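Complex shown without one protein chain; remaining protein chains in place.
Every chain is named by a letter (A, B and C) in the order it is written, and numbering of its residues begins at 1.
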């Protein structure tokens, strides 16, 4: 069997650890592994490299992905799928392991439907917005990167006695913002899934002030709208000064945490086990501490839910 | 109700986050919270401070424990228990929340048996050696501290082309060494629970050499015996040079990771919920992603098992 | 003698170390030290706290300033100076030590001219834009914070094969951007002091591409203008995609580096020595490795020069 490995979409810390796990677990089990570079783009370009046990040495602790990744429009067209099929056939690839987020799982389903190539998905994105897995590779790392950044901003916030609004990644979902908010001890967390009431936010900030809270922070996912406008509105209503800090691309980077690396090991080896058992078109995941797999179509058609209890807890513990 | 909070045994990152969670969740529910300083020692000395919502501000990200901790021999004597009972009575303490490791849970059972004071335990130790919880507060932080240290040592190991033996904490159990080993990509992991065969270890190192592995690392829990002797023996057999690095007390320190803080929040609030429901003498824990509680006696009489599959996986993925 | 300590303007890591050094060095030499909170604002409000050897314990490694800091408009008015004078007189303050950046030194000169109060300045700002000192407290820390952030972005830049424009602080001066650029190995550094030629920048980026450089980064000080517009212009000309990352407030935060702490110790003790010798209205500084002091008026009337050779070096070494 010859398996192609793809990392697709935005990069996430731990993707390299997952590539390493797949390669090193697959080869002794008689599977040949190759890497497809630059996501779907490389599949169209026939940009393929061999992946041996040696070629994945010394990468477990590196952020990003040695296979690179791009967002590729052409892939999602009839011509794109056709090209991809041709490359798959020519290279005699028997199955694909696709490491990425929600969009990559969606692309996997499309490709499979058109080409019939068996695919196993491994969820890896800092956004943690993939259904049927409690956690994605890279999420824990991004949470820690954000709270370390907030710990830095905290000293300035305290020295200046200003409110800081910290913008995390998350165009559509607030998993990262929520996890960061509760673990950074932040009382106001704004996410795209929940309509916020600006009067309520202001009331909370006034309450913080009154109780003499030394640092008032707001954590907001980028998807809630233009944070500058929100900050201005709060300033107008409360008279408090607000500074904005967009954490930006550092959230994607850095060495993966132990947890992101462990997930990568568990997911990567399980993906190979599925292939060996002849199970196809599923996505690996972790559910209640157990490694499972779920039909890819079910994955892309299910919207993962935020844990609303964490909001209440974050709010309650912050004052 | 008046609840005393104790941190006992070795400190672990996230203890402060747990104290904060207990206090801030308990007070609005009508519970008065006080802190007992320096573990069991402070209980004997009547070293008690009030804990308000304000007094736990700005501590969620701090390592160590604001309540301090000591190991106290006197406590574990009839005179000790008697003193403790007196202090509990005089201060009109209705229940204790004890935050610590295995030894602290053991002490809690003793104290409860002698005095009848209701106790809820919260597992917090970098060793993760407490039964009936998949993870303890502080464990994830220690894992990350260790792998960051190993990432530093890696560059030197690669530059010098020497084998490095990294000694982690763990006098009796190897949870930390195992988790560090697998996530740092280390092929030889030595833990107290498993007798190692030195010839086998040497064989593995020779195999690494032959395959041209750039960095050969050994991770060993301190409990496996004197690492200097082990290194010397390996040197004698293989002729390879080995350098030792004992990670030491840095493993206890540092800001808690997101995961250690989240556990602290979940455990702390759940502990209060148990008290409110009149459930006593249980330890909070996380099992398959769910917060549970278990009878303290059962906890201290059960030996937690290492996940042996992780050993095999670490070994297999490392070459 | 009674000396008031003020931290003013933006906070910088190492300010606390400087406060500690002043207090602990001054007291055994017979000087009483008090802290004026929130910069010039606290001077107007009579917001004064005693500073003992004990009150500066455990702060050498903390970012921000325990004395807090604000920007205060009222101070720079006749009424402001008058109020300040009154507070100085009422508190029987004999001299001030002002820890801050260029603006704080300017304020010191104004206050001294109006009130006659002797002042010693200690340069502390992440911008390093104060004349007559090779380095300010906090600069080295900010440089390291920035290059650590860039090291994180690097993995994403490499995985995505995109150009990243990293925006550092520096509204008027480019010391930080230059130092970050050269030490992060960046070939294109844009600073407010030097007009850049967009065609030249594009040419450089094209050259990087041609040579197969794996990561093309641009470092730009915020003072060069709207970085989004600049990025768009480069995109239009070259057809390359550019991502922007504004490092923001994390640059002010974090534990001070060894070097920022050392400078704080050297500057703080020297400031006290000057007071003891009866030297007033000077700013402490480091010049060619030696601690010196310079007349405050001379300081504020001199524009510090960028080291142009570093630009050439950065450019040359980056390809």
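Operating definition for what follows: contacts are C-beta pairs under 8 Å (C-beta built on N, C-alpha and C of every residue); 3 or more make two chains touch, one makes a residue touch a chain.
Only a predicted model underlies this, so the values are computations on that prediction, with no experimental measurement involved.
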{"item": "Among the chains presented, those that the missing one touches", "value": "B, C"}
{"item": "Listed residues C:92, C:195, C:277 or C:290, member touching the removed chain", "value": "C:290"}
{"item": "Hidden partner chain, touching residue among C:38, C:83 or C:154", "value": "C:154"}
{"item": "Contacts of subunit B with the absent chain, listed as residue ranges", "value": "7, 11, 13, 15, 38, 62-65, 68-70, 145, 149, 151-156, 158-161, 164, 243-250, 252-254"}
{"item": "Touch list for subunit C against the chain that is not drawn", "value": "20-21, 24-25, 28, 53-54, 57-58, 60-61, 134, 140, 143-144, 147-148, 151, 154, 158, 179-180, 182-185, 211-215, 255, 257-259, 261-262, 265, 269, 287-290, 313, 316-317, 319"}
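Simple rule for what comes next: only the chains that are shown with their structure count from here on.
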{"item": "Graph class of chain-chain contacts, one of line, ring, star, complete, other", "value": "line"}
{"item": "Equivalent interface positions on subunit A and subunit B, same or different at half", "value": "same"}
{"item": "Rigid-body rotation angle, subunit C and subunit A, from Cα fit (steps of 5°)", "value": "180"}
{"item": "Centroid spacing, where centroids are CA-atom means, of subunit B and subunit C in whole angstrom", "value": "40"}
{"item": "Distance between chain centroids, defined by C-alpha means - subunit A, subunit C (Å)", "value": "35"}
{"item": "Inter-centroid spacing, subunit B versus subunit A (mean Cα positions, whole Å)", "value": "29"}
{"item": "In subunit B, residues with contacts to at least two other chains", "value": "none"}
